[in-house]
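For reference, the structure is listed below as structure tokens.
The block that comes next holds subunit A.
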Amino acid sequence: MSDYILELKGITKIFPGVKALNNVQFQLKPGEVHALMGENGAGKSTFIKVITGVHKAEEGEMFLEGKKVDFKGPRDAQAAGIAAVYQHPTSYPHLTVAENIFMGHEIVKRGMLQWKTMNEEANKLLQQLNADFDSTAEMGTLSVAQQQMVEIAKALSTNAKIIILDEPTAALTKRESEELYRIVDKLKEEGVSIIFISHRFEDMYRLASRVTVFRDSQYIGTYDVNGITNADLIKAMVGREITELFPKPEVKIGKEMLRVENFSRTGYFRNVSFEVHAGEIVGLTGLVGAGRTEVVEAVCGITKPDSGKVYLEGQEIHIHTPSEAMDKGIILLPEDRQKEGLIMSWGLGRNVTLPTISKYAKSGFDNEKKERELSKELLEEVDTKAVDIFQPASSLSGGNQQKVVVAKALSQEMKVVIMDEPTKGVDVGAKAEIYAIMGDLAQKGYAIILISSEMPEILGMADRIIVMCNGRKTGELSREEATQEGILELAMEKGKNAGKEAR
Partner candidate 1 sequence: MNKKLVSAILCGAMVLGSVMPAAAAGVGEGQKLAMVVKSAGNAFMELAAGAFKETAEAEGATVEIVYPEAPTADAQIKVLDNLISQDFDAIAISANDVNALQAKLQEAMDAGIKVSSFDSAPNPDSRQIFVNQAGTVEVAQALMDAVLDITGGEGQWAILSATSQAANQNAWIDAMKTIMEEDDKYSKLELVEVAYGDDLPDKSTEQTAALLQNYPDLKVICAPTTVGIGAAAKYLQDNGAECKITGLGLPSEMKEYTGDDKACPYFYLWNMEGLGTLTAYTTMAMVAGDITGAAGDTYTAGELGDYEVVEAADGGTEVILGAPMEFNGENIEEWAEIF
Partner candidate 2 sequence: MKEKSLLKKITGSREALLVVILILLFAIVTALSPSFLTPKSLMEVLKNNSVTIIMALGMLCVMLVGGIDISIMSTAALSGMTIGMLLKYEKISNTLLAFVIAIAIGTLCGALIGLIISRADVPPIIATMGFMYIYRAMAYLVSNGGEWAGAATLGNYKDFANKSFLGVNSILWIMIVCYLFFFIFMKWTRTGRKIYAVGSNPNAAEVSGINVKNIKLLVYTMMGFLAGLGGAVHVAVYASAMPDLQQGGEMNVIAACVIGGVSMSGGRGTVLGALLGALILATITRALPLVGVSALWQNMIKGVLILVVVVVNVILQRIADNNALKGREM
């Protein structure tokens, strides 16, 4: 009998044109929580898909409890007791929670699905996870965190011996992450082995006993979590040292640029007021679903607010469409790069120039030469790792995609820049670069609103922090007075000012 419940040796996986994994190895001890880290594009997700049988490796061997196994598809892995919770919830929005949990291993009697039993079983699992929703709820109506919980319930329902969590906390708020930690601890106690992928160091320190690092499709090393420093780990991941993660420059705060007064939209937010000054970075935080994104989307004309006023440089403005906001210099970098920020199948150049194309067009006709020059200039300015401006946005890593989104914003005349979760799913190396760009923009005198759920990011970058809860602004803290605990308290001030308790 082997020491390891799962062992992979010499795994190589080739996609057309790319070696996604190059001779990597991995060992998982029974009952341990093992973190798998590395920058985006390092091959973690591909590696997971090899373990779960979604991809088949060209070379290499895999041993489960010492026995060599060869998965032909996801079903084989499932049968062998391996379950994965993927980065993007792989749920079926139109189906119920119970169905999502039991998809693929439904309870069947005489060829008929046993709905009643499945619903009951699902409810039991959900209770174990302290979930606050029913198994007959439709998946699409749940929040991201709740969906994540369903995914975990799904992994549990297969009685898996090995559970793989691929960035489960990326979409979760602090509080929800705590909930997840609790669940993972509980699983560990029950003897389940867990592979945990995350960009967050706090996740790793909190949960894992060992950590394996991948870089550029290669295996770098496996370390004991207690025996490695933060800096060493970053070095292993990035291949170089990062001196300062939050390069917040000292900027003299200028005049008021944007002021929002008594902004309301039924069902999303109510009576939100704030202002931003030139050179200032204002952090807007709160739990997911607190209405942060909705507020700025309404400011930018993407949705319509029911009431409220917006002032730009002291003048009241009326914005009805996104293009009006852009004309006035209010630029939004949307939260979801792939769905809202970029056209993934388009070349980088065209993505960058999409909002501004008519500005340098000659009587409605595109000036392609100028367009190419401009996009090259902007993409180089934010230091995008790209070969040419014609390669599709989908070929870039998350961090570089975010840089393209920034370049797209830079192509416009900016006064106020609103960045919605700019580092979500971005690896640590690229994060630092994005913070640097942010600092740079502030120095140039733009007013910046930074929406983020990541506490260190908010604390590290913002001059002033606005906290929202349940559609209301619950507090405002200066850089000096802000602490993690203080923000959390405001962010969870559920029902304190609201009329009646939810539910």
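Everything that follows uses one rule, which is that contacts are C-beta pairs under 8 Å (C-beta built on N, C-alpha and C of every residue); 3 or more make two chains touch, one makes a residue touch a chain; residues count from 1.
Selection criteria: all candidates are chains of the complex that A comes from, given by their letters.
Note that the coordinates shown come from a computational prediction; the quantities given were computed from them, not determined experimentally.
Asker: Looking at the complex, which candidate is in contact with subunit A: 1 or 2?
Answerer: 2
Asker: If you look only at subunit A, which of its residues touch candidate 2 in the complex?
Answerer: Those residues of subunit A that touch candidate 2 are 54, 73-75, 78, 86, 90-95, 99, 103-104, 106, 108, 111-113, 115, 132-133, 136-138, 141-142, 266-270, 470-472, 495, 498, 500, 502-503.
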